[in-house]
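One structure, pasted below without further comment.
In this view, the complex is presented without one of its protein chains, the others remaining in place.
Here the chain labels run A and B in written order, and each chain numbers its own residues starting at 1.
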Amino acid sequence: MAQIIDSEVFLAFSTYATIVILKMMFMSFLTAYFRFTRKAFANDEDVRTAKTPEEKKKMLRVNEDVERVRRCHLNDLENIIPFVIIGLLYTLTGPELSSAVLHFRLFVGSRFVHTVAYVLALPQPSRGLSWLVGMVVTLCMAYQVLTVTLRL
Amino acid sequence: MAQIIDSEVFLAFSTYATIVILKMMFMSFLTAYFRFTRKAFANDEDVRTAKTPEEKKKMLRVNEDVERVRRCHLNDLENIIPFVIIGLLYTLTGPELSSAVLHFRLFVGSRFVHTVAYVLALPQPSRGLSWLVGMVVTLCMAYQVLTVTLRL
Partner (left out) sequence: MAQIIDSEVFLAFSTYATIVILKMMFMSFLTAYFRFTRKAFANDEDVRTAKTPEEKKKMLRVNEDVERVRRCHLNDLENIIPFVIIGLLYTLTGPELSSAVLHFRLFVGSRFVHTVAYVLALPQPSRGLSWLVGMVVTLCMAYQVLTVTLRL
């Protein structure tokens, strides 16, 4: 197996894919953090610490901060996973290292900007633009995969 | 790396996986389109163009057309990503080209029918059946992966 990960492009892909997935997993911890600090839970068994039924009912609520992080997390799933899958296929087509690294860096950078813009509710179009940059990078790589697979 | 993508089955897998992921990414644009045409947004910073607080509040709403596209997008995540992962492992078990291409085409076709049936709200069981076909294809491939990995 060792020879597969020896390619420079594959090493770069593995690094950036791992980093951006770690960023996505971080959203789970952020959701948990907001659920505890805002006392806003979704499941009955999560509010067993409540002493009275009224307090319990109060903790089973929808909080806008929690929902914001959850929307950001879902947006990550919708964008980062296509990037990783298309990026893996793109890596296997044997692209130039410099070109590949440019794609990976642009995407990973755009998703970090997207998360900061989303969680801090920065004025638009910061979130919209960072989302678009990531989209365009993935579409670019998909185009190059199809060019290789359909022509050969 | 070049030799990996040289296998006919891998070329076919890369093509179909890329196409079906592009279809999934298209749902993001469709959601944005419905959000703008229906004026139904989820974030405070997205409705800064509103002139009055009343207008702003009116634009921060849940719209059934937007929700329908979002449900379709989530269903894509739940079905297309398992297909791509199981499909990659299946491809690496070295199946017959004709059999593999049949699996890939059936799945991709079923997801396009599913999206049309969902977005246009076509009468059931069009959506249910197309969902089931995709499911069965992925289950078939998973069975073949386990046959190879557990017996060897």
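The working rule: a residue touches a chain if its C-beta (ideal position, glycine included) is under 8 Å from a C-beta of that chain, and two chains touch if they have at least 3 such contacts.
Just so it is clear, the structure is predicted and the values come from calculations on it, not from any experiment.
Considering A:A50, A:V84, A:L106 or A:L146, the position touching the chain not shown turns out to be A:V84 (whole complex). Looking at chain A, the residues touching the absent chain are 1-2, 4-6, 10-12, 14-15, 17-19, 21-22, 24-25, 27-28, 42-46, 48, 73-74, 77, 81, 84. In the full complex, the hidden chain is touched by chain B at residues 4, 7, 9-10, 68, 71, 74, 77-79, 81-82, 85-86, 89, 91-94, 118, 121-124, 127, 135, 138-139, 142, 145-146, 148-150, 152.
The rule is simple: only the chains that are shown with their structure count from here on.
Chain A maps onto chain B through a rotation of 120°, based on Cα atoms and reported in steps of 5. Averaged C-alpha coordinates give centres for chain A and chain B that are 17 Å from one another.
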